[in-house]
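Quick one: structure below, then a few questions.
Removed: one protein chain of the complex. Kept in place: all other protein chains.
Presenting chain A:
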């Protein structure tokens, strides 16, 4: 196998004495088979030998916080709510697993996703739910996102599917490992400049130097797919680690007038890399080489290795060209690059019933065991007895491949339903799951302002047992519920007036009418 990743170093600081805080930045550029380019920015700050706050100490004064590189705004949130690990991603777009493969950072579901592991507090005001709410509000304030609407209607606890990626410190009380997961998604949340600006402020070198200089909003938000991520985890041997990520899928074929896939840092991001970030202990650009056989050139020469302390003084503009290509020709048959291909649709056009259909294909030559997690707001109610699992195109019954099913039914107007099951996928086999659903009839106050758009349903998640970090999100869905015509106040007024007249009038009449006998003289001619 040939070496498929090349390194471009911006700076490298070989630290003899381990500093308390360490900042590393990294940009991975990966040309994709359909002519696009995936860029994965990762800014990681390590707070060495720090330990997350124990929830039992929440009532008391906390130790003072002094950081040089770690963002204080985020550090305060972590200490205030005693969060050892949380992950926030806000993405726009539909990640095409088949063509783009697995992303560098697995959280690519459409919209906002937040999950946190929290230790159980002792007092009521420090309960998990209170801190979960507080965490959302703090983060939505910090990132200008409407995370505060992740209320009980959206929150679940699928602990098997979202295992902690770091360690969890032992708790002092009441139980030593009473950790709970809280997970919520907002599929309709979009990411835009107002999220990126506060995001960049958390970096030691925001947008002036280092890799973050490439995060130019016009280019980032013109991409085919883009997402921000904030990941905090604790490792017992290292400390608290904060990783800020930006993932972008750029289409250089679309932006070039000659329809070529050649790219330079300048054509992608509008500027070349100006200078290194001085506080970064490493600042690296990695280029994954394309897997197809086409001839390409890459300049400047990449570094093989660097020893000692080194810093780049001139601009870096990486250029990759396919000189033999007149224009990019899209490959006609692209074998799926991901482990699983998933298609999830909600069928049925009626406003009362529908059918959820999930088609999963195992692209690997080995059997795959995977968690299947479906989180449904209460608006869509599963009829579990109609769940059928069939294999292949001929529809052979394969119910035995779905095991370990746990189902938490929804409570109307209160909590979502959660379906967690284990799927065993034979090699190169396609599984069809179908499930009839009922669509709820909402109270009129429960409709959103854009009622006629429909309700967004969060993506389902597949987490393979052998590679939990390669979890797969299906696209979000939109469900049409029975909706009154809110747009016409005229209709509403007429409707309500008629109801009031009918109900009030007849009731009032019946209550107070007096019945008397009257003599009528009928004059007959």
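Assume a contact is a pair of C-beta atoms (placed from the backbone, for glycine too) under 8 Å apart; a residue touches a chain by one contact, two chains touch by 3 or more; residues count from 1.
Simple rule for what comes next: contacts and distances are computed from a predicted model.
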Missing subunit (named according to UniProt) among the choices "RING-type domain-containing protein", "Gaa1-like protein", "Protein odr-4 homolog" or "Mitochondrial outer membrane protein": "Gaa1-like protein"
Contact with the hidden chain (one of A:170, A:201, A:235 or A:453): A:453
Touch with the omitted chain, as defined above, among A:92, A:138, A:156 or A:195: A:92
Interface residues of chain A (partner: the chain not displayed): 34-35, 92-94, 96, 110-111, 187-188, 221-226, 251, 253-254, 329-330, 332, 343, 345, 347-349, 355, 357, 434, 450-454, 456, 475-478, 480, 483, 485, 487-488, 491, 508-509, 512-525
